[in-house]
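Just below is one structure, and these are the notes that go with it.
As you look at this complex, bear in mind that one protein chain is not there, while each of the others sits in place.
On to chain A.
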Amino acid sequence: MAADLNLEWISLPRSWTYGITRGGRVFFINEEAKSTTWLHPVTGEAVVTGHRRQSTDLPTGWEEAYTFEGARYYINWIDFLFILPESRRFSGSSSICMQACD
């Protein structure tokens, strides 16, 4: 999430547009496929998600975040996964308690 919100991401391929949630998060709309995604169709990155800005050593589409307790984890926006540093994979739709790291 760039501090200055440069708006390059506004340029989108045909049949794509963007929306902004009430909280200010940007998402992308594929009008043809009738789907939505956090990921920009060209760069593959999420824009203005509210999570920690992407560190350079993370693959495209991933972001770093912290739980309420301060444990670090990674979000894979592409596959909808939350991943803890030990590489344990958990379904993104659950909020079951998991082990921490560090």
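Basically, a residue touches a chain if its C-beta (ideal position, glycine included) is under 8 Å from a C-beta of that chain, and two chains touch if they have at least 3 such contacts; residues count from 1.
Assume contacts and distances are computed from a predicted model.
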Protein that the absent chain corresponds to, by UniProt name, given "Replication protein A C-terminal domain-containing protein", "Chloride channel protein", "PDZ domain-containing protein" or "Histidine-containing phosphotransfer protein": "PDZ domain-containing protein"
Residues from chain A at the interface with the omitted partner, ascending: 3-5, 7, 19-25, 27-31, 34-38, 48, 50, 53, 67-69, 71, 73, 75, 80, 82, 86, 90, 92-101
